[in-house]
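Input: one structure, supplied below.
Note that this is a trimmed complex: some chains were dropped, and none of the rest were shifted.
Chain lettering (A, B and C) follows the sequence in which the chains are written, and residue indices restart at 1 in each chain.
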Amino acid sequence: PTIKGLAQSDVQYDGSSLRIAIVYARWNNTVIDALVAGAVAKLKERGVKESNIVIETVPGSFELPLACSRMIAGSHVQASSTVPDLLGGLSFSGSLSPPKAPSRTGTPAPGAALNLPKQPFDAVIAIGVLIKGATMHFEYICDSVSQALMKIQLDTGVPVIFGVLTALTEDQALERAGLGRGASKGHNHGEDWGLAAVEMGSHVRRWAEGKFV
Amino acid sequence: PTIKGLAQSDVQYDGSSLRIAIVYARWNNTVIDALVAGAVAKLKERGVKESNIVIETVPGSFELPLACSRMIAGSHVQASSTVPDLLGGLSFSGSLSPPKAPSRTGTPAPGAALNLPKQPFDAVIAIGVLIKGATMHFEYICDSVSQALMKIQLDTGVPVIFGVLTALTEDQALERAGLGRGASKGHNHGEDWGLAAVEMGSHVRRWAEGKFV
Amino acid sequence: PTIKGLAQSDVQYDGSSLRIAIVYARWNNTVIDALVAGAVAKLKERGVKESNIVIETVPGSFELPLACSRMIAGSHVQASSTVPDLLGGLSFSGSLSPPKAPSRTGTPAPGAALNLPKQPFDAVIAIGVLIKGATMHFEYICDSVSQALMKIQLDTGVPVIFGVLTALTEDQALERAGLGRGASKGHNHGEDWGLAAVEMGSHVRRWAEGKFV
């Protein structure tokens, strides 16, 4: 029997107070769609509020690290700019005008978004699907992206979940998104990434307070 | 059917307020010329003004990262030095004397260039064509260049589009520049890079204001 | 005869004043359990107090470096917050409320934990088991994790013991945890990691005082 596999945590981490960002690249979109959906489903299952899930997109996987980095920084800008105006007005309405780029989450009720201060992201999930091609593009993108996603989490202290499939064939990618064309449809790894984001976001908050299990 | 391919964004990003730099290496120039032309065409299609497209050249791909880094820094120097002189004169005419190095963009009208303050670059496209040779030169250059271009975008916050072909054969390079010698001429990847520069430049501006979709 | 093998130190390093953290990933848990147990056994054999062994868990090996980094930082927060209250009270009781996540160490007596100031970690052991699969996931995780664990020890000055098995087969992993299914059960590498943590923790304290052998 195989010894392989992830042992799920005994603890059900509570995501109800967490804010999570997902950023995905648009290459191999069929697979991406399933992975993003899997991640979102598990975030919600763990109690993350839909209004606390931010989803952005970039062209390719090489753009994922910059997106993570700038989105984390931007969430701090947003957090400090959405402190309720004590004088009774909302001075930041301009900066919260309806965005022009597409969102895969449902549109949040504008009123709610305007009235709640926004907190920095507790974790970011970076999702991409790289498939080996004829040139060496695959190898150099995989390498630089994986090193950079690691660097960002160390530099910012915010967990960055590695949601990048580095597949040698299309079938490998499909199977890891629960879309296998063979006997088994496979397991949707996006679900693992959603769970990992909630767990790591919880751990990091606790460790920041000097608490250990 | 293949699942591979880039899903174009639903959004047509507007480049009319963006300033974009292109820097290209001169190895394998036939391919380079097509890639640069493809990138410029898409920048213009998205509304980037010709006067806001800066094109520079370096000898080889190992020089691309330093060029990106120094050009981004230089664009900040330029931006601060081209604030219009409030006393009615132009004190910086010397620093905007006609450049001696060749440009692939048309010469901008000198008057316009002198009167408009210049803004820092919103994105840089680094274009090079590396083809596997007999030694291991290809591998070490590809590796250090891809890691460095990634580092620069994280360190500066300015998107650096990875326009480096890492091809094992000449035909692979030609096909990725729309110059294939076989049945298919292939797709000019320079076009993707132009579009990615406009998209990422737009995203980064928005994220910097703490706005998410 | 083979020349391979680790020459044990002539010195029995004393762990009685050291505080050591272990963080392990949950993939391939059978192997992980044995490795963690081996490390803990040697820590205790060298005199590390059970109350000075902190054990945390993360989903996968990609999460190990962030955990090391944040746990080291958190131990400094904890150290400064557990200075005994000179006015006779314990103002930090809230922050030492019973943790909710599972611990593999026995629960320390609450009173003892509350009364003793906590010191920063002298070393961290990062334990994970990676086994080669069909995609290139193994390679990119191994590479980014090993580089990041190295970076953390250089950046923080705290020894991070590389307890990550990078195995091509399940049998290789089992043998390195003393669980071999063949003629030899193999050597539990977790024991080496426990000894290395005590030795390196001792060295680093001495070097920090400008003392050399």
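Here, a residue touches a chain if its C-beta (ideal position, glycine included) is under 8 Å from a C-beta of that chain, and two chains touch if they have at least 3 such contacts.
Note that this is a predicted model, so its numbers are computed, not measured.
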*Note that 3 identical chains are shown, then give how many the whole complex contains.*
5
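Everything that follows uses one rule, which is that only the chains that are shown with their structure count from here on.
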*asked:* Give me the C-alpha superposition rotation for chain A onto chain B, in degrees, nearest 5.
replied: 70
*Examine where the copies chain A and chain C touch and state whether the two sides share over half of their residue numbers (same) or under half (different).*
different
*asked:* Where in chain C do residues touch two or more of the other chains?
replied: none
_Complex interface listing, chain C residues touching chain A_ = 21, 26-32, 54-60, 62-63, 65-67, 69-71, 73-82, 95-96, 99-103, 118, 131, 134-137, 139-141, 143-145, 147-148, 151-152, 170, 173-174
_Touching residues on chain A, where the partner in the complex is chain C_ = 2-11, 132, 142-143, 146-147, 149-151, 153-154, 157, 159-162, 164-168, 172, 176, 192, 195-196, 199-200, 203-204, 206-213
